[in-house]
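Of the protein chains in this complex, all but one are displayed in their positions.
Order of writing sets the labels: A and B. Residues in every chain begin at 1.
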Amino acid sequence: MSGQTTEISAATAVLPEPRRRPRRSKHRPAWEGRPSVGGQALKVVVLTAVVLAVVFPLYTVILTSLSTQAETIRVGGLVTVPGELTFNAYTQILGGGTVTRAALVSTFITLVGTVLSTTVSVMGAYGLSRPGSFAHRPILFVFLITMFFGAGLIPTYLLVSSLGLINSYWALILPGAVSAFNVLILRNFFMGIDVSILDAARIDGAGDWRILGRIVLPMSRAVIAVVALFYGVGYWNAFFNAILYINDNAKWPLQLVLRSYVLQGVTLPGSGVGQVDVATGAVTGLPIKMAVMVLAIVPILIVYPFVQRHFTKGVIFGAIKG
Amino acid sequence: MSLSELVRRRPPVTPGEAPPPAPAPTRTIGWRVRLKRDRSLLIMVTPAILLLGVFAYVPMLGNVIAWQSYSPYTGFLHSPYVGWVNFERVFTNPLFVNAVENTLIITAFQLVFFFPIPILLALLLNSVVTPGIRTTIQSIVYLPHFFSWVLVVTVFQQIFGGAGLINQTLRDHGLGSGFDMMTNPDTFLVLITMQSVWKDAGWGIIIFLAALSTVSPELYEASAVDGAGRWRRMWHISLPALRPVIILLLILRLGDALTVGFEQLILQRNAVGAGVSEVIDTYVYFQGVVYGDWSFAAAAGLVKGVVSLALVLGANKLAHVFGESGVYKRA
C-alpha cells in the first residue's frame, strides 16, 4: 500500500493545475467527490453546535461587561438579556492612563520576548533535528528535564535578584524564555521535512545556517507561527513574575494592572472599613470583571488571523517552488 | 515504508533527479569527526542551553531543601539536613493515596475523552471546503481558552447548576428539580472533562492545523484520482500527517499524567468534596504550599518529576517498539 502511495506522490508534481468545472461549489476541487447528504448534515450540526457553545457564553460575557452593576445585581449574575447598557466599565478601566501605559509595556515585553524565544527555540530545535548528530540525545535530555523538574519560587527569586534584574523587564523575559515543549514541537516538525531535500542542499555545499534559513524556515512557517503564538500568549498573559520582580508600579504589565481592577472594592478582612469607599466612587463588580476578560482577549483577536494565514493548505509548496 | 515516512518524504522528488545519497551510518564515524561536522548545530543549541542552564538549572539546585528543614531566612546553605523525612511525609499521609488515585483516574479518562477531540475537530475543520466558513469557525473556537477557570465554572453553573437554566426550566414546567450536575461527585469526571473540552479543545486544534497545512493538496488530489474516497484520504493522508505530532503530544501528556487541572479542580473541590477532586497538585498545595512548608512542596515536586520523567521515557521506549520516533529517536 505504501509503495503505491509513493508513486502517487511522485506523480503529483507533474500533474497540471486541476481545471474547475462549473456548477460545483466554487471552493471544492474538481477531483473531490460530492459528499453524502447525511455526512454533510452531520458536519453542519456538529460545527453549529461547537460554534454556538462558544458564541453564547461569549455573548453573555460581552453583554455583562456592557451592563450596569445594578443590572447584574438585579439578574443575580451574568446578563443574558440586554437591559440598561453602558460603557462605564470600559471607560473606567481605560480612562486612567495606567492601562494604556501598561499596554505599551506588555506589547514591548511580548514583542521582544516572542522574537527572542522563537529565535532561540527554532535554532535549538534545528540543532537537535538531525538524526545521529553529536550529543543530541544528552542535549535533548537537558531540555526534557526542565519540563518535569521545576524550581521553587524563592531560589528563582534569589537568582534574579543576584543577577541584578529586579525591576528590569528582562526579569519578565529571560526566566521563561525557552520552553522545552515548544522546542520539541518544532523539532518534531523539522524532522518531518524530507531528508533528501536537506541532503541535496548539503551536497550543493550549503551549511546548516543556510539550510535552516533557506529551506527549513520557509517550509515550517505554520509551526513557527504556532510556536510564536504560544510564546506570545505566554508573555502577554504572564503576570506572576511581574509581581515578584517589578517593584516599580509604573513598570507593571497590562495583565497585572487589569487584575487590580478585579480586586477593586474588596473589603478588608475584619476591619469593617471598605478601603476604597466613598472616596473613589469606583465601579466594581461583575461588569468590570467581564470587561477585563474581554480586554484580555482583544489582542489575541488581532493577532490570530496572522497566524491562521499560515494554516492554508499549499502555502509551503509555494514557498519551496518560489 | 511506514505511513509517517510517507509524509516525511514529501515534497516528491522530481523524477529523473538522482536519488539522494543514503545518510552516512553515524556509528562508524568517530566523535571528533562528528563534533566537527555538527559544529554549527551545537552552536545553534547553545543559546537555549545557556538560558535553561541559568534560569532553570541553577534555581533547580534549590530543591536541596527537600532534604532539609528549610526556612527562607536561614537559607539553603544553613538549613539543617533531615534526610528523607519530607519524602516520608509526602507518602505516609492517607490523603496522598486518594490524591494519586484520583489523579490517575482523571488522566486516564481525559486521555480517552479529551485528547482525541482536538484531533477530530481539526480533521473536521480541515474537511470544510469553503475557506470563509473554515476560517470563521477557526477564529471562534479557540476563544474560550482565554476565559479564566472561574468564568468557565460560573458559566457551567448557570447552565447545569441547581438554579441553572436547565433545572429552572424543568422546575417552571413542573418537571421536578432535575439533576444538579455541579454538585454530584458521581458525574464529576464527566463534568470536568466537558469543561476542559469546552475551554481548550479549540485551542488544541491549532497545532494539528499546522501539521495538516504541511500536506500538499496535490497529494489528496492524486489519491482521489486514484479512486480513494474521502474516508480513505483522511485515513491515508491526513492522519499520517498528524501522526508524529500526535505521538509526541501523547507521550508528553503521559509525562504529565500526574498533573491535572489544578485550578479547575480547586475551584470545584467544595462542590463535590475532596473525595473525588483531590489530586496530587491540590494535595501538595494544601499540605505544603498553603502552610509555607517549602521543604514538603519541594519533596513532592521531586517525586512527581521522577515519576513523570520515567513515564515519558517509558512511553518513548514504547513508541520505538511501534516504530515511532517519539520524543527522541534511537540513534
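In this text, a residue touches a chain if its C-beta (ideal position, glycine included) is under 8 Å from a C-beta of that chain, and two chains touch if they have at least 3 such contacts.
The definition used in the following text is that contacts and distances are computed from a predicted model.
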item	value
Choices "Response regulator", "Nitrate reductase subunit beta", "NADH-quinone oxidoreductase subunit M" or "Sugar ABC transporter substrate-binding protein" - which one is the UniProt name of the chain not shown	"Sugar ABC transporter substrate-binding protein"
Sole contact to the chain not displayed, among B:L42, B:I159, B:A271 or B:L313	B:A271
Touch list for chain A against the chain that is not drawn	68-70, 72-77, 92, 95-98, 113, 117, 146-151, 153-154, 156-158, 161, 166, 175-176, 179-182, 230-235, 237-241, 243-244, 247-250, 252, 256-257, 259-282, 284-286
Residues of chain B in contact with the chain not shown	55-56, 69, 71-75, 94-95, 145, 148-150, 153-154, 157, 161-164, 167-168, 171, 180, 182-183, 185, 200, 203-204, 206-207, 249, 252-253, 256, 259, 262-263, 266-271, 273-275, 281, 285-293, 301, 304-305, 308
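Heads up, the rule we're going with is that only the chains that are shown with their structure count from here on.
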item	value
Averaged-CA centre spacing for the pair chain B and chain A, given as whole angstrom	16
Chain A contact footprint on chain B (complex, rising order)	1-3, 5-15, 19-21, 23, 26, 31, 34-35, 37-38, 40-45, 47-49, 51-52, 54-63, 65, 72, 76, 121, 124-125, 127-131, 135, 137-144, 146-148, 151, 154-155, 158, 198, 202, 206-207, 209-226, 229-230, 236, 244-245, 248, 252, 255, 294, 297-298, 301-302, 304-305, 308-309, 312, 325, 327-329, 331
Chain B contact footprint on chain A (complex, rising order)	1-3, 5-6, 8-15, 18, 25, 27-29, 31-33, 35, 43, 46-47, 50-51, 53-55, 57-58, 60-61, 77-78, 120-121, 123-124, 126-128, 130-137, 139-140, 142-152, 154-156, 158-159, 174-178, 180-181, 183-185, 188-189, 191-197, 199-200, 203, 207-209, 212, 219, 222-223, 225-226, 229, 293, 296-297, 300-301, 304-305, 307-308, 310-317, 320
